[in-house]
Every structure is written in structure tokens, then in C-alpha cells.
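In what follows, a single structure is set out as C-alpha cells and then discussed.
Shown here: the complex without one of its protein chains, the others still in place.
Take a look at subunit A:
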Amino acid sequence: MASVRELPVVPPPLPASWTTPESSGKSISPLVERRLLPAGTAYLAHVKRAVHKLTFDEHDK
């Protein structure tokens, strides 16, 4: 299930001068290889999504 986090923060109003910046064209930093602990329901969900080739939304159903 998609868990939505309720955050206690309240971002302030935008400065009058702010305009939406153009996308920078940059990507996120390179991903790194890790070894998961094959444990718990989150690991099961991760593997299920991969094996059945599901998106998060499809898996939610």
C-alpha cells in the first residue's frame, strides 16, 4: 500500500520574484550496488514487483 506521510512542516509563501527555474538537464547521482537483507514484508514486496514486473500503482491493487 502507498503510505502517505503527514508532515508537520508548512512551507512559506513563494517570494514575489521567484519564477520556476528551467529543468537543469541534470540527472540524479549514479546509483550504487547494494546487497539487501532478504527479510521482512518490504523485501517480499520489492521482489514481487520485480518478478511480476509491476509498477507501484499496479502493485497497490
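Methods note: a contact is a pair of C-beta atoms (placed from the backbone, for glycine too) under 8 Å apart; a residue touches a chain by one contact, two chains touch by 3 or more; residues count from 1.
Methods note: contacts and distances are computed from a predicted model.
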Consult the UniProt record of the chain that does not appear here and report its protein name from "Actin-like ATPase domain-containing protein", "Tectonic-1", "Signal recognition particle receptor subunit alpha homolog" or "N-acetyltransferase domain-containing protein". "Actin-like ATPase domain-containing protein"
State which residues belonging to subunit A touch the missing partner chain. 2-16, 18, 20-24, 26-44, 46-52, 56
